[in-house]
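Missing here: one protein chain of the complex. Every other protein chain is in place.
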Amino acid sequence: MALNIKPLGDRVLIEPVEEKEVKKGGIIIPDTAKEKPQEGIVRALGTGKLDENGKRIPFEVKVGDRVLVSKYGGTEIKVDDKEYKLMSSDDLLAILE
Amino acid sequence: MALNIKPLGDRVLIEPVEEKEVKKGGIIIPDTAKEKPQEGIVRALGTGKLDENGKRIPFEVKVGDRVLVSKYGGTEIKVDDKEYKLMSSDDLLAILE
Amino acid sequence: MALNIKPLGDRVLIEPVEEKEVKKGGIIIPDTAKEKPQEGIVRALGTGKLDENGKRIPFEVKVGDRVLVSKYGGTEIKVDDKEYKLMSSDDLLAILE
Amino acid sequence: MALNIKPLGDRVLIEPVEEKEVKKGGIIIPDTAKEKPQEGIVRALGTGKLDENGKRIPFEVKVGDRVLVSKYGGTEIKVDDKEYKLMSSDDLLAILE
Amino acid sequence: MALNIKPLGDRVLIEPVEEKEVKKGGIIIPDTAKEKPQEGIVRALGTGKLDENGKRIPFEVKVGDRVLVSKYGGTEIKVDDKEYKLMSSDDLLAILE
Amino acid sequence: MALNIKPLGDRVLIEPVEEKEVKKGGIIIPDTAKEKPQEGIVRALGTGKLDENGKRIPFEVKVGDRVLVSKYGGTEIKVDDKEYKLMSSDDLLAILE
Partner (left out) sequence: MALNIKPLGDRVLIEPVEEKEVKKGGIIIPDTAKEKPQEGIVRALGTGKLDENGKRIPFEVKVGDRVLVSKYGGTEIKVDDKEYKLMSSDDLLAILE
């Protein structure tokens, strides 16, 4: 089922991955980490940040990418009983390939 | 009846959607969300932000769009007994299509 | 009687409208609003903000416009027993048409 | 007697006007004003702010202008028993014509 | 085994070097240092910061470099039981040659 | 004897003038002034601030100028038993001619 949410500006829509799944995937985030990251899947992209000349800067991620995101960034929403996060692309830390 | 409020600069006029309606529409915002978004309809647009060359940057939303907005942003006003919010377009998080 | 106050830079001179008048005009600002706006009339304009190339950016308002302004912005002065506010054009929220 | 103080950069030298004189001049600043302005005369100008291309932006005021200034801005000095203020041109609110 | 983490933007992936190894390598960081640095190896680079013209600024470090990094910067993650840090290239202090 | 201190960047070297001397010179700084200025002589100039195009912006003061400086700005040093201040040219308020 297609998602009916189009992020605005530099925002992306992230579907968090359950921690149990994360552990199987090889990346373990220690509980003691000062700034905890979180794993997720990119589900939708906004239109991107504007550079100084008014051109859109393309996102470094694409829909479907598995990413590490800043745990405390973004805004939580629930669509059809699933939780998502709307967050700035600056809060995406890395792609998991 | 046409609205007689023209937002200035980068501001937009948002008519918040009642939470009851929101739940029927499929998007549920959890009570525990740290930064709660709110659903609303875009009712009027300002003239837009100026880029570095003095040109207006077009809005990514248009009048009538259903949007998710930052709950604590903007300024509340009441027109003809209806509540609205005047808020910066930066506080619009996503379009609900 | 002409006003003898010329605002400097990006500032405008606003004559606040009495709250009683506001209620008749259709716009009611709820007492519980976190950031309360205030209605007023633009009485004088400064020279405007400078853009990056040193050109003045024209104001979006003109003398005589009814506007909603940020209640806590600006500086209060009294001229010939009438109260006015000198405020940055950024503190003007919307024009009431 | 000519003043021997040349303000630097964007600063101007202001000679505050006694409050008694202010009241006769028509502008009364209420005691309850949150950010109190003060009346004064421009006595000397600096060289002006630099724009992005390194050119000086001309002042909007000239020596002799009566101005409203931010009461808590600037630095007080005393020359030949008279008090003056050295302040940024940004702290000048309006010209009284 | 190749790492499956691609840092985003200006971030780099650092593998911290055990303090015991550090002491053999000649660099000792005093316990009393106000802002403690930490030794590490660069394991992966992001795409780099964008300059004002939208061009990527090349990193000053390359994969394999031994570096001193700011101890309290970045985000800790664990991959296949090894600890890493994702940090901005601004938090890299020096290359150890 | 020539001074062997070359300020870096936008900094200038100021030799403060004793308050006793200041009073004879005509400028008296009231004790009650909120932000107290201080008189001094410019003894050395740095290389100047860089503008956006990488060109040095010339200083508005020259060695030997008597200046009013911000009392709490800069860094105190002592050379051959005399006290000096190294301070940003932004902390110079005015030239006393």
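Note that the chains are named A, B, C, D, E and F in the order they appear, and that numbering of residues resets to 1 at the start of each chain.
Here is the rule we use: contacts are C-beta pairs under 8 Å (C-beta built on N, C-alpha and C of every residue); 3 or more make two chains touch, one makes a residue touch a chain.
It should be emphasised that the depicted structure is a prediction, and the values quoted were computed from it without experimental measurement.
Novice: Of the residues in chain F, which ones touch the absent chain?
Specialist: 4-9, 11, 13, 46-47, 50, 52-54, 72, 74-81, 83, 86
Novice: Which chain E residues touch the hidden chain?
Specialist: 26-30, 33-37, 51-53, 55, 57, 60-61, 67-68, 70, 89-90, 92-97
The working rule: only the chains that are shown with their structure count from here on.
Novice: Are any chains cut off from the rest when chain D is left out, and what groups are there?
Specialist: Remove chain D in thought and the touching groups are A, B, C, E | F.
Novice: What shortest step count links chain C and chain E in the network of chain contacts?
Specialist: 3
Novice: Approximately how many whole Å separate the CA-defined centres of chain E and chain F?
Specialist: 41
Novice: Which chain E residues sit where two or more other chains touch them?
Specialist: Within chain E, no residue contacts more than one other chain.
Novice: Chain pairs in touch?
Specialist: Chain pairs that touch: A-B, A-E, B-C, C-D, D-F.
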